[in-house]
Structures are given as C-alpha cells and as structure tokens.
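These notes are about the structure you will find just below.
With one protein chain removed, the remaining protein chains of the complex are shown where they sit.
Each chain gets a letter, A, B and C, in the order it is written, and its residues are counted from 1.
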Amino acid sequence: MKILLIGGTGYGGIELIRLLHHHPLAEVEMMYSSSQAGTDIQDIYPHLQTIVEKPLDTIQITDIKNQVDCVFFATPAGVSKSLLPQFLDHGLRCIDLSGDFRLQSSEKYEAWYKLSAPDEAYVKQAVYGLSEIYPNQIRNASLIANPGCYPTATLLGLLPLLEQQIIDPTTIIIDGKSGVSGAGRSTGLGTHYSEINENLKAYKLGVHQHIPEIEQVLTSFANEEVNVTFTTHLVPMTRGIMCTIYANLQDYKSTQELIDLYKQFYNEHPFVRVRKEGNIPATKEVYGSNFCDIGLYSDPRTGRVTIVSVIDNLVKGAAGQAVQNLNLMNGWDIRTGLLSIPVYP
Amino acid sequence: MKILLIGGTGYGGIELIRLLHHHPLAEVEMMYSSSQAGTDIQDIYPHLQTIVEKPLDTIQITDIKNQVDCVFFATPAGVSKSLLPQFLDHGLRCIDLSGDFRLQSSEKYEAWYKLSAPDEAYVKQAVYGLSEIYPNQIRNASLIANPGCYPTATLLGLLPLLEQQIIDPTTIIIDGKSGVSGAGRSTGLGTHYSEINENLKAYKLGVHQHIPEIEQVLTSFANEEVNVTFTTHLVPMTRGIMCTIYANLQDYKSTQELIDLYKQFYNEHPFVRVRKEGNIPATKEVYGSNFCDIGLYSDPRTGRVTIVSVIDNLVKGAAGQAVQNLNLMNGWDIRTGLLSIPVYP
Amino acid sequence: MKILLIGGTGYGGIELIRLLHHHPLAEVEMMYSSSQAGTDIQDIYPHLQTIVEKPLDTIQITDIKNQVDCVFFATPAGVSKSLLPQFLDHGLRCIDLSGDFRLQSSEKYEAWYKLSAPDEAYVKQAVYGLSEIYPNQIRNASLIANPGCYPTATLLGLLPLLEQQIIDPTTIIIDGKSGVSGAGRSTGLGTHYSEINENLKAYKLGVHQHIPEIEQVLTSFANEEVNVTFTTHLVPMTRGIMCTIYANLQDYKSTQELIDLYKQFYNEHPFVRVRKEGNIPATKEVYGSNFCDIGLYSDPRTGRVTIVSVIDNLVKGAAGQAVQNLNLMNGWDIRTGLLSIPVYP
Partner (left out) sequence: MKILLIGGTGYGGIELIRLLHHHPLAEVEMMYSSSQAGTDIQDIYPHLQTIVEKPLDTIQITDIKNQVDCVFFATPAGVSKSLLPQFLDHGLRCIDLSGDFRLQSSEKYEAWYKLSAPDEAYVKQAVYGLSEIYPNQIRNASLIANPGCYPTATLLGLLPLLEQQIIDPTTIIIDGKSGVSGAGRSTGLGTHYSEINENLKAYKLGVHQHIPEIEQVLTSFANEEVNVTFTTHLVPMTRGIMCTIYANLQDYKSTQELIDLYKQFYNEHPFVRVRKEGNIPATKEVYGSNFCDIGLYSDPRTGRVTIVSVIDNLVKGAAGQAVQNLNLMNGWDIRTGLLSIPVYP
C-alpha cells in the first residue's frame, strides 16, 4: 500500500512518517508540500537523516492513481476542502487529518471555522473517523474525516455513559488541557517558549472549533440537542491531552460500577485502556502511543462523575488514529504498526 | 516588628523570608526548625548567601515574648495544632500557613486530614485569613488561619457571584491546576522530575483536604449547605495555580455585566485584578507577586459562567497573603512590602 | 531622575520597567516604540495591569531634554547606532543594552554583526559598562555600552585569574548555556516551544557576536591578543546563563587558593558572590536578581581550573547591570533598587 502524504512538514505529517515507517503493510511513497517543495524532508527534520530521505514535491494530481493507493492530508484548516475532492474524484481513498470534513452542517463550519464551507456533496461522503465508535462505516469509507484531538479524548471518555443515558446531557462540562504541539509548527507568541514555559493559559473560551464537533457526536447519541461547556488550556509540555469531564449522574452509580460499564463498552478495543478504581491516568503514560487511557471517579457527595481521558494528541489525537483508520479501511488488524509501548519516562 | 519564623526551610518559609526582606516594617528575627536546627539557612539555600545569613534554632518558648512580636508557622499539617497554642498563650500573635486551624468542624478536620483535631478553644479563636473577604476580623485576630492555595484562588473567584446569588450553588465545579512547588520540598515520586516533567496528572480526586475548606466559606455565603466538585491537577511548572470554575447562572448575565460586578466587588482591593472582556489571565502574569487575576466568560449557549482565577501559590496562596494579613493586623497599608511587579517572562 | 525607555516591549525593556519600578530614585517617564506606538504597555503585557499603565509613543527627539534625564535603549542590534547619537547630542546620558557600541573596532563590528559600523566618534565615547571592572569610567560616562549577557558571566568569571596571570590565556574555553529569553520575544523556530522544550541545542558555533566582545576585554587584561573558544547552548528554561570556563593554570593552585583570590578581587562588590569550596552555583540561585555567583574547581590531575559563573541573563546580563550603571553614573549606592532576593524555587 503506497501512501501519498500532503503536508508532510507539520507535526501531524512527521508523526505519520514515524508511524508508517514501522507499518509492515503501508509506506509513504510521495510527499507533497506547497510551502517547502523542492526541499528534502531530512533537511527540515534532521532526526530523519539516514532513515527517511525524500524530496518534497509540488502538488500534482494527474496520474497519481497509478502511483499511490491512498492520500493522507496533514494540512491546516481550509486546505483539504478544495484539494481533497480532486483526489477523491480520481478514485483515491482519502484520510483528512484537518477539520474540513468533520462537520455535517455547513452553517456550523462557517460559524466556527470562519471559512467558507466545503462542497456538501463531499461532506456527505465523509465518515467521521472515530475508530472505536464507527468501525463499520470507516471500513467502507472513501473519505475519512479524522477526528480532532480534543474530541477524540472527550468522546471516548463520554460515550459509554451517554449511550446508556447514565448522565444528564445538559450538565456536561469538559475541561481540556493540551501540550503545545497541538498548535502545530507555525510560529507566534502563542507558541513562543518564553511565553509558554512555566506558564498555564486558558484560551479560546467559548469559541473553540472543536465544540461543534463534540456536540455533533454527542447529539447523535443522546435523544436531544447537546450543548457542552468546553474550555481549553495550554500546558507547558510538548505532547499530551487530558480532558477532565464532569457530568451529573441520572442515578447514582459507584466508581466500580462505572468502570465495569466502560470495560464492557471497550472490551474489543485494544487502544482504550480503562483504569481500575483509584488509578487515574497521566498523559505521559500514553506518550508516543495510540492509547486512550480513561480513569473514573464517581462522587457520592455531589452525584457527579469525573472522567479523566488522556491521549497523545499527535498519535491517537491525529496520526495514530489515521493509521488505525487505514487499517480498518483495508481490513487489516487495527493494531498493525501501532502497538509500541509508550515512551516512559 | 520582629518575626519568629517556624519552619523556615520549606518553600513557604523561604518565600516568607524573601517577602519580609523587602518589608520596611517587619523583619525575620529568629528561625526555628525541628529537622535542621543547628544549620545556617544559607547552607540549605545558597541563593540567600550574603543576604540572609542566620542559624536555624531549636524550638524554645520561654522568654520568646521579649524577643519577637509575631510568629509565623510554615509547618506541615499537624504541627502547629500542638505548637501554636503555647505561643498564643504567651501573648504572641500567630499566623499559621498550615491547614490546622482552618476548619471550624473537628469532625471535618479529622475526616479530611486523617489527624486528630486541634483543641476547639483555639479553633474558635482562629480567623480565616482570606484578606479581601475578612479584613475586619483579621485586624483584631490573634490567630490567623492563613488560607490554602486552591481555596484562595477559588474563593476570590467565586464569592462575588455567590454573595449576590447569581449562580446556582449546587452546580459549582472547580477544576484546579497547580505547579509542583505546592507539594513542598519533601521528596517522593510525586515530585520526581522525570515523573512530572512533560506530564500532566490529576490527583486526590474527591479526597483533597481543600474541599471542606472551600465548602465552609461557600456555605457561609450561600443560604444552604454547598458541596462542590473539586479536581486537582499537577502541571509541569514550579509556581502558579489556576482554578477554572464552572457554575450555572440563575439568570443569564453577559460577560461584561459579570466583569462590572467583580470590579465593583474588588474596587478597594489592589491585589485582585479583574480582566477586561476577552482577556483571560495566565499564571505567569502573577509570578512572584501577590496578585489574584480573574477572567470571566459567560456562555449564552449553556447559561453557564466560566471563571479563571490565577495566583502564585507561594505568594497570594501562602506567604504573600500571610504578609498581607500581618499588614492588616498592624494597621499598615496592606500593600506594604508586597507591590513588586510579577517576574515576566 | 526621569527615564526615557526606547524599546519597552522586548524582554530587556520590561525587565527595566520591573526593576525601575522598585527604584526609589528613578522612574520610567516615557516609553518609545517603533513597532507598537499607540498601544498601551499593559495591553501587550497584562502582568503590568494596575501597576504600570502607560502608552507607547513614537520616537521624538525635540524637547526631550526638558522631559527626561537619561535614555535607555533596549533595542535590537543596529537600531541604537543611528538613534542614540541624536539623544547624546541633545545632552542626554544614554545607556545602550544592545551591542552597537561595545566593540571599539569597526572592522570587528562589521565582521561579526554583519551590519555597517556605527560612527567612530561615538564609539570612542562609549564606556563598556561592566560595572565591577570599570566603575570609574562608568561614573563619568555619557554613553554606556551595556555588556552582553554571556560576556558579563564570562568576564566576571575570568578576570581575577587573567589579571594576575594565573592562567594561560591561549587555553581559554568557554562553554556557555543560556535560557531562551536571551533570544528575545521575536518569533521563529529557534524559540518555538515544541522545538526547544525537552531539547538541548548548540548554536552559532564559532560565529557568535559575543566572541569579539569577550576577546576585546580579555586582550586588554592580558599582555597579548587573546582568542577564545566559545560555544553557546540553548537550554530548555526561560531565564539564566551559566558559563563553564576552562583554562590551564600557569602554576598549580588549589581550589581554596583560587577562591581566596576571587573573594579578594570582589571584596567590595556586593553583586558578585564567590562560593565556598565544593559549592557550585546553579542558575536558579540568582533568578530575578542582579547577582553573579561564581564557583571554582581546580583539578590537580590536569592542572586545569573549571570556573562556573551564573547570572540571570535579563538582570545582571541586561537590565540589572544597566540600572547598576545608572546608579554609578549618579553617584548613588550601586545597590539602589537592586537588592531583591532571588526568586527560589
């Protein structure tokens, strides 16, 4: 299986290169870059020297069908919506790591992304690639809208409770915390070391583009329109997302009862690891890996559950889940190329 | 004003030394330490060399009244409850940075601290030293129970809304995030660099001893028993606390309306800085200073307010507030010795 | 004493604002900024809110003599060389934190800075503001070329040995290590959090513009032209410089003998603290302060001395030394406004 990677010079792109290098059944055949075409990838990223040495090419669509089998887009918001349909029309399966095809509603895309919406015909084809939740749809999809990092951690943390109507969907609050690599490699004060180190910031209160993405899935699982409070924080670390999620229990259930329910829900899903009572996951415990680790605490004093869900934002929150979806689409074991142990410490 | 400092070798203790060194009206005259008596403070902390060079003495109570005017306790939980009454009985005013005298209920102290409760007679004398909220009681107090770091950030963030019954007290959720210095200088895996760096952990879910402290004050401001959900996280940074606080508005008010209300509430209080709309404080913006900065966001979609309250845990969350209380107790301008600019970046 | 600050929005500039705020005899009266004129400083730096609230003005020279007494330049290389002479000609004393007037040789300035050299007439007027070494010249200067951060740490570490011909000047190797704030607030991959965090880089090998600055002073103290090996490293921290300096001893002297010599050399200089044997300073032990701490180790096995010299690059390495020079120029106690305790931890 030969892969074309578009946008190989961002953090999502090089994480795809890292993961696919270990993948026995797929390999990156070509890389396109609009900004750095003509450069060799190892000159931008010296850590790749002697391992992956390839030129970045300008984007070309003609005859691509003869050269590759699948296209990954690791491009900023607004790029794949115009580019991806051309590859799809040439018969190539596409996995888009950006947010362009995640929202089914054009109005919401335009309201939250502040960009004109993609063509609805393609949006309708897109399957939301939350691997554990939509495996059957993913298997048959031509266009995967790979989920955002915060939505992945949030939805895997919430869906077991929402599906069984154990929590009140009007009470969901998500306190998200992310490492800085989630902001990508573009430079600015928001990623400037001296501004971020030894500092903790909240950002984009009430306007984060992952809000409608989370709500779209939650609404489809509840019997009502779900609106969430979602706050994001920038933590002085490179990798890792933790979502601390709060909701009121409809009827009180103990921590152990909830854990049993999660273990049941994720019984067949090796990348979701539910912790035992008293054991709450930390982000480093999934570092560099495709795991989503979940810890639970049910508080009898308040009748509220606290869910702690952690992922590596560049792996399960981006490139790893994309490879997991590639595995699904090809009928391979979903673990193929993804079973490395987290790098600890 | 001569100060006796007990427990000078922890982080709270040396922060008191730093702040009092700049104070024109008070100075550290003596330092007691049980663990390191006989050592000079500059041998433990070389940064003090040539500035503060003093021996640490063993604890003695006789004749102390002739030598100092006030005693600060920067000791671990469980120490001051037996030691402080002796100094108080000798007529010395005491400021306790530990949690021993904060909880009015012996049952709660024993349940949350897992220690036997202090003598109720002394607990009743104790004034909770949240400087902006109880200035009159503090002025006349002999025994100050200096607030915890998380409670300071939380209560300053919540009380303007709770007092005016703008929020529903049954819906309060506090997502607390702290730097590692809050855990003190004692060693263990929980403060081990390689375990904490590039990592984010939640800890003490549902059992943090600051829960009853927060609830005690909130309950006194509401017309009902208040129980809160309070989750604490360890952030890979040394200093700083952020509490992100959520509550349902009884009736919707805009962000600007809430800001106006906070500005009114803290009008006379120079250490609380309320940010303007769209401006959310980061922990580094109060680094090394006694400020508590507060930002607000009111979400019309969910009818919920998000309050972001930040302090330096060692200053406003400990030593700085203790000095502010010293100023109050002596009728000095509360800003005395405390008006330094945050160290940025 | 009224100060005009030019370039108030960089890290050198806000550190001057912080230090001068605590200074009893001088205050920042006006701030000029070319890039951000019209903005208020507290809108760029929210940590200054309620403490320093001032507009940034466009640069104007007419009538400035009636409004301020002294001008500080906290501007990038290449700015003050054309701007400063105009203020000097209006009779204002100037302190330049940039490198423009440090090198007496125009050829060297042009070779190392890759910029056209400043007017030699002004270069000749400039006094190199290494406070401990040139106090008399500084007292009478109109134009201070405030030393670079690495040269300050290096020269204070080396001069006691070089002056007494204890080391062989042909063997000097300086291994410099700096926090990221030394690179300023401008954005780029070199200050991007995800590239710098959990990483250690060497940079500018053999071409750092501080090499000729160091050599100029060393040469004036030796009886020969001195060339040094100087390597700089970027350490994942915000503040702090450590220079680890190596040189061959002409005749072996023990660590204690060298310490005695340093203590003698810096006897009258409160900001240089020489550590006792076995005690090597760490950068945090001078954090936020104007101290330069020096530790020594003389190795009988190799006949070589290792000198460890640490400063806070933004204080003793920039703004603090500038204030120290202001104190010298005005006949004030050099400690005025500068005696705060390092912020630890």
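Keep in mind that, in the parts below, a contact is a pair of C-beta atoms (placed from the backbone, for glycine too) under 8 Å apart; a residue touches a chain by one contact, two chains touch by 3 or more.
Everything numeric here is computed off the predicted structure, so don't read it as measured data.
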Among A:14, A:200 or A:296, which residue is in touch with the absent chain? A:14
Just name the one of A:31, A:130, A:286 or A:307 that touches the chain not displayed here. A:286
Filtering C:31, C:130, C:228 or C:292 for touch with the omitted chain leaves C:228
What chain B residues would touch the chain not displayed? 11, 179-181, 183, 185, 187-189, 191-198, 236-238
Absent chain, residues of chain A that touch it: 11, 14, 17-18, 21-22, 45-52, 181, 197-198, 238-239, 270, 273, 275, 279, 281, 284-289, 293, 339-345
Listed in rising order, the chain C residues that touch the chain left out are 171, 173, 175, 177, 179, 194-195, 197-203, 205-206, 227-229, 231, 233, 235-240, 242, 244, 246, 280, 282-284, 287, 295, 297, 299, 301-302, 304, 306, 308, 310, 345
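Criterion: only the chains that are shown with their structure count from here on.
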Turning chain B onto chain C with a C-alpha fit: angle in degrees, nearest 5? 180
Please tell me whether the contact surfaces of chain A and chain B are same or different in residue numbering, using the over-half criterion. same
What's the distance between the Cα centroids of chain A and chain C, rounded to whole Å? 46
With chain centres taken as the means of their Cα atoms, state the distance from chain B to chain C in Å. 36
With chain centres taken as the means of their Cα atoms, state the distance from chain A to chain B in Å. 39
Tell me, which residues of chain A touch at least two other chains? 179, 194-195, 197-198, 236-238
